[in-house]
Structure formats: C-alpha cells, structure tokens
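A protein chain is absent from this complex, but the other protein chains hold their places.
Let's look at subunit A:
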Amino acid sequence: MEMPAPDQKILSRKDAVVRRLQAVLPQDAVIHDPAETRAYECDALTAYRCPPLAAVLPASTEEVAAVLRICHEEGVPVVPRGAGTSLAGGALPTADCVILGVARMTEVLETDYANRFIRVQTGRTNLSVSGAVEEEGFFYAPDPSSQLACAIAGNVAMNSGGAHCLKYGVTTNNLLGVTMVLMDGTVVELGGAHLDAAGYDLLGLVCGSEGQLGVVTEATLRILRKPEGARPVLIGFDSNEVAGHCVSDIIKAGVLPVAIEFMDRPCIRATEAFAHAGYPDCEALLIVEVEGSEAEIDAQLGMISQIARKHDPVELRESGSEEESARIWLGRKSAFGAMGQINDYMCLDGTIPVSALPMVLRRIGEMSREFGLDVGNVFHAGDGNMHPLILYDANKPGDLELCERFGAEILKLCVEVGGCLTGEHGVGIEKRDLMVHQYGAEDLEIQMAVKDVFDPHWLLNPAKVFPLQASQGRRAA
C-alpha cells in the first residue's frame, strides 16, 4: 500500500511546529521524541507503519481547536486517532503529520435517563459508555468486537457496527449529536439531544467520514433499556447454501433476531481446536440470538428452530441457560483469536445481499485454491456483512502482497453481486484504491468535493478513503 512521500519542508520545520504546539498544550501532551512517537506508528492494520512528526493528546475541545488552528496555519497534515484499533489503517500516520489522539478525553459529560441519552468526550471507549449507564439498566447498542478498546471517536469516524446491528443499527443510527472542530479551528455543534437535523443532515454526513471532515470531540449517544434477557440457538448445516436459505426464511418469517452469525467449516475447525466450544464439525454454522422475556425468547427460538428443521440441520441446540448461551458464543467470540493462532490473517468486511451468500462463499472457496491461501469465513449473516479471514505468513516474502491481491478479488466480487467493499471497518488505506470498483469517477468526485467544503486544503487525514491518484491534485494544492 503506497503512502504519499512526506513533505520535506514540514519535516525541516518540526522543531518550530512542536514549539507552537507546546505553547498551547501541557508539556506531556506533546510527544515528539522519535523513541516515543513510535507508539503511534500504526493502528490495528499492523502491516503498515510510519512514525508521525509528532503526536498530541489534547484534553478538551478548546485544546483540539488550538492544535488544529496551528496545524492549519503551518500547513501540517493531521491524522485523528481514537484508540488506534482501525483494521483499515484509518489512523496510519505519515512522517509529516501530527497525530491528534483523543485518549485523554474520556469524561462522561451528561447522562439523561428520562430523555435516554448520554453525552461523552469521544476518547471514551465504547464499552465504558455502556458501563456508565449499566447500573440504571441501560446500554449503548453498537458493539464492535473491539469494544473493550475502541473509542467513540473512531466509532463515529468509521460508523462502526457490531454483531447486534440487525436490530439496533450501527453508529449513525444511534448518534444524536456531535461537537466537532473543523480544520481551521472552528467549533460546530451538529444535532443534539433532539431528533433529526434542522437543515442538511451534516451529522449523518460526518458519521463515517473517517476523520476527514473534522475532529469529533464530544458525542451525544442514544441509550436503550437493556432487554430482559437474550439467548441464542446454534444450528449446523451440511451446506452453505442451505444455511443461507435458512437465514432468508427466518427473516421472511417476521422474527427479527438481534444477531445472526455465520461460520464456515475452516473457521469452525480452527475455533474448535482453539476454544473447544463443542461445535459440530459441519459445513456451516448459524448462531441466532433473540431477546425479550423468558417466554418471548422461548417463543422466538421455537419459531426459528421450526424453520431450521425444515432445512434438515445436522445439529440444533437451543440455549436454555446463561451457561449454555456462553458456550454457544464461546467459539464465535474466539474465532479471530483461533485463526490468529494458525497464522497471520487479513480480515475483510465486504457486504453482500443475503441472497448472494451461497454463490459468494463458493467463489471464495475456489479463489482460495487458486491463490493457495486458506480462508475462514465468520460473519454477520443477517445483514450480509462478511468477514473472510485470509491466512498468510508475514515472514514469507510476497505472501502479504498475494493475500492483498486475493482480498481485493473477494471485495470486487462483493461489489459485483450488488454489495460493497466495507460494511463496518471503513476504507482507510486498505480499500482506498479499490474505490474505483464501487464508484464511478463522478461519484468519487462529488465525495471529494464534500471534503473540499469542510477542509479546503486537504490537511485532515488526507491520504485515506480516496484512491491516491484521484486525490493527488487536491492534496498537492
């Protein structure tokens, strides 16, 4: 993955830039020693690394505005960073950039149970937002699998999803308002505790813009009352095709599960070897979870099981207790770790129409043989959000590149069948150059024109989202 060459003029002005940043922030909030800036050299896409010019850790919206004003005046690119858990390289620095980390901004600013929202600084982790309202029986719905570590700032930037979005939606459906600082230091408020935008839906536009339109410092999030309970059913099938049909039939029947998770045989075998969850050795496995009172759960699981039985499952196991639920989820939750035990892996997140599932899985299997790289599939089947995990060996020369080419072919296939390149991870650098497969030149041009409005000099996270060649003229201007 190519990154633009750093601007030598900026590198030569490092000391002056650092001095100006130190003038507006506490001493320990400006990191510029090369030994320390290395901590910010990558995010969770660890194949790519580059220490930044400097990293700053402001503690308030005012400090963020001060930093951005300086960088704007100095013409220094800024890469915003939440917790650095992006799988797409969304927070990857360039050598001439300042990393703006929100890690010190973790306060809860307001909780309002009567109106069902919480306002937080965006450095707060996803899980600790739920943690802050848990005692009152509430939770924040989007639950990316990195929720223990990932920050709301990154969730908003990437419009993060999670396993339960079939019912609750993704970040953008649960975000009521933001405080955002534009690249020139202007602070804007979008949305609030009320519903729906006054004018254009700038809040909807900002969510998922990968830190390219502004730095979101505070967020007002919708909180929900926890359901009385939740339990899954595990269903094993002899073919991916049949499992796919079963998913469609469940959805058509009017049951709306909170999650429908899918694992294929390579993934089932890997997790069994790793976590011993007691999964059947079959071609495809579904975990379908429903919520409600005990009686409501029983009724819904009964309906789902009835539908599944028509498809002749090799195994069907309704959870009857918390213990059994934990056991059913154990393998799914350790799937990534299990695959990681086998080898390095690249995790994709293309989304497809549910009806294309069997065909896409078959093609991925064929391509796996063509490329000579193993793939395990574990994903959110209810919404078609796939997670093929391609195994490769980082120490073997050429393997990463081979893996990336394979990944690109899978994502192109997702687009061909009516889906998209990324369902919840974001484009970042990883899928930047594949954007031309999803969008025409004018579709990309209008998106870049949106960035022109918010950040005319293209200083915020500039080398992401759009193919480098397409954004070249704007970044150089």
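In this section, a residue touches a chain if its C-beta (ideal position, glycine included) is under 8 Å from a C-beta of that chain, and two chains touch if they have at least 3 such contacts; residues count from 1.
Just so we're on the same page, contacts and distances are computed from a predicted model.
Of "Amino acid ABC transporter permease", "Glycolate oxidase FAD binding subunit", "Phosphoribosylformylglycinamidine synthase subunit PurQ" or "NADH-quinone oxidoreductase subunit J", only "Glycolate oxidase FAD binding subunit" is the UniProt protein name of the chain excluded from the display.
Of A:Glu2, A:Glu36, A:Glu73 or A:Glu189, it is A:Glu189 that touches the chain left out of the display.
Within the entire complex, the positions of subunit A that touch the omitted partner chain are 112-117, 138, 158-159, 161, 165-166, 169-170, 172-173, 182, 186-190, 192-205, 207-209, 225-228, 247-249, 251-256, 292-293, 295-296, 299-300, 351-355, 380, 383-385, 418-427, 431, 435, 438-440, 442-444, 446-447, 449-454, 465.
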